[in-house]
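Apart from one protein chain that is not included, each protein chain of the complex appears where it belongs.
Our next item is chain A:
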């Protein structure tokens, strides 16, 4: 039995259909990240699961119950928002206990749960403050605390870290992951446009674009075997290199050809059957290009070197185009140097040039 199940759901704003028959199953205790650029519909989907938005058709099941027409409070969910959404006129304690007070929970029980959540998030010393006396990181902790005391089976996060600065974002990210591990069976659905958050937090990532699911898979799968050009380009920084070319037959085995560059595809794990002459796009991640004095592909000149401490990104080009290479931080490289590259065929991705799908 899955914790959250979105079955053939359509959402419409006025006359515009936002989703058409979207289906998604989330296992109990799973950490699911909905990843995509703004406007891809990930927040809309989250709001539909929360019940803050009416669906036009389809069903939403949470914890084995059809909750499609139930009020948000009856769905056994808790939600954390990007703008924290703390009640400004209430103290931290009142903020956290608001839901329980609405549900007429007995006072000792409220005290106990607030205390537990506050200790877990290390905000006990803030309980009597007002939200405007807190920093951004503290506010988001309180917002998470407010979700925690609800004792919900499913947590919904709507870009919870996007308003924080980089350092705090990293800290809270780790904390959310730790929280998920500690809570055990709690299912988490997390919306973000930040691929690092998605990669580090998720058990499975749902990549979305234009209101459609592009790929569902573990972070490793998404990164190594992107299902199409969009996923390949969206996930990974620096971006994956794309090289236009076509498939040719040589000695009975397929080969990738782009101008004078060739790459035998003997070790490539095809998902379909390539045909000779098919137009394709080769995707290579910057770290899967090795710099050699003599390599598979030669004749590149370095344009720009971007040292990043632990590693380094080298932009190099020849007449046919430019590539980014990620290499160790201690590599000696300067603009104007010439270099050759070796491509590991087991690590590349091939996409059909027309459909953009992986082949």
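Definition applied: a residue touches a chain if its C-beta (ideal position, glycine included) is under 8 Å from a C-beta of that chain, and two chains touch if they have at least 3 such contacts; residues count from 1.
Heads up, the rule we're going with is that contacts and distances are computed from a predicted model.
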Fill in the blank from the handout: The chain not rendered here carries, per UniProt and among "Cytochrome C biogenesis protein CcmF", "Multiple sugar transport system permease protein", "NAD(P)H-quinone oxidoreductase subunit 1" or "Carbohydrate ABC transporter membrane protein 2 (CUT1 family)", the name "Carbohydrate ABC transporter membrane protein 2 (CUT1 family)"
Completion exercise
Contacting the left-out chain: of A:35, A:50 or A:265, that is A:50
Problem - Selected residue (touches chain absent from view) among A:22, A:35, A:55 or A:79 - result: A:79
Practice task
Have a look at A:36, A:99, A:145 or A:274 and name the one touching the chain we're not showing.
Solution key: A:99
Handout entry: chain A residues touching the omitted chain (full complex)
Key = 47, 50, 52, 71-73, 77-79, 81-83, 85-89, 98-99, 102-103, 146, 150, 158
